[in-house]
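Here it is, the structure in full.
Only one protein chain is missing from this complex, and each of the others stays in its spot.
Right after this comes subunit A.
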Amino acid sequence: MGRASLTGVHVASLSLTDYRSYAGVDLMLEPGPTAFVGPNGQGKTNLVEALGYLATHSSHRVATDAPLVRHGAQRAVIRSVVVKDDRRALIELEINPGRANRARVNRSPVPRPRDALGLLRTVLFAPEDLALVKGDPSERRRFVDELLVARAPRLAGVRADYDRVLKQRNALLRTIAASGGGRRRGARRQDEEAGFAAAGAGDVLATLEIWDAHLVRHGAELTAARLELVDALRPMAAKAYATLAPSSGLADLDYRCSADEGKLSTDIPQLGITREDIAERLRAALAEVRRTELARGVTLIGPHRDDLQLRLGELPARGYASHGESWSFALALRLAAYDLLRSDGGDPVLILDDVFAELDDQRRRRLTEIVAPAEQVLITAAVAGDVPPELAGARFDVTEGTVTRVR
């Protein structure tokens, strides 16, 4: 199968220090397919997980960073030379669990780690992807947000700002709830009416209004970006699903906003909804749940409570789809992400962690056809026989934490 001209990104080297099982490892990599083969628990996934982390600043396996640092070490370092259009960039990321990470690009420190995002773009397929379909909304929000940031690294800042506002607002609501927020209804109402004039509890509500405004501003920006993304992703996901499972129903996506009981769906971008419209809805929804929030001490409205609903035909995939259908949908989402990234800026690096072993012949063939022309594909497999012959390329054997090039 001929490879398209090299318009994308590829990783030319990967070095790890105290990352997972590796005290130190250095690999030279090249475009095309590369397989990492070895028995279970030898460190194959650890290698590709590190590349995924470098691209997204989070792991596809764990929510916290502590397990990424080798047992007994203080910090882990991932180093990689990334080549795009003949330009090479050395990206270095130091993982400091519980503290801020640090990043350097071409040996110059960047002000914030997120300033190093966007140089390397990956799409990672893994058994954990099943959670995209079967898991909590948080899994799907993470999928959407990671894709957002891969397309426009600036949005990492919007996300960080939103998370910060959310933390502040939740802390304030907790304080109010703990001081009797919901229960002392009468007293609370008086404070509310007194507004700025009142001292003490009135102050608290006055500051709440300020956090509301920040939540609405950043929340509307994040929501608008997500809506636009889902709108672009929708036909790509439907197409990918139809390719993988031609005999199954039509796959569709729908972005559900907590602000509007789900009424704010993906149809809306076509209707010309603006960020200001979304802000208006967020404000109205916040006003509606004000009392409950004060009683419960937590923010109930905003993109952190939204969901990306997946549907097969008329039915939601979650709770209804069969195991095989769920798998196909998860793969279709990743393939759609790959399509989308390709459509606006060159091939991302594809990472296939242990996926072929999980697939039947038909889906294995389809997936192989789609990924084979990519600029670089990194594959992990327990046995060499799990790697489709069309993807035969470079090969590393991984045993007991040593990685040896064998082909």
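Here, contacts are C-beta pairs under 8 Å (C-beta built on N, C-alpha and C of every residue); 3 or more make two chains touch, one makes a residue touch a chain; residues count from 1.
Definition applied: contacts and distances are computed from a predicted model.
From the set "Putative carbon monoxide dehydrogenase medium chain", "Recombination protein RecR", "Phenylacetic acid degradation protein PaaJ" or "Electron transfer flavoprotein subunit beta", the protein name that UniProt assigns to the chain left out of the figure is "Recombination protein RecR". When the whole complex is considered, the residue among A:Arg164, A:His323 or A:Arg405 that touches the unshown chain is A:Arg164. Annotation: of A:Ala206, A:Ile273 or A:Val298, A:Ala206 touches the absent chain (contact as defined above). For the chain left out of this panel, the touching residue among A:Leu172, A:Ala245 or A:Ile351 is A:Leu172.
Touch with the chain omitted from the figure is made, among A:His214, A:Arg234 or A:Arg305, by A:His214. Interface residues of subunit A with the unshown chain, by the touch rule above, are 111-112, 161, 164-165, 167-169, 171-172, 175, 196, 199-200, 203-204, 206-207, 210-211, 213-214.
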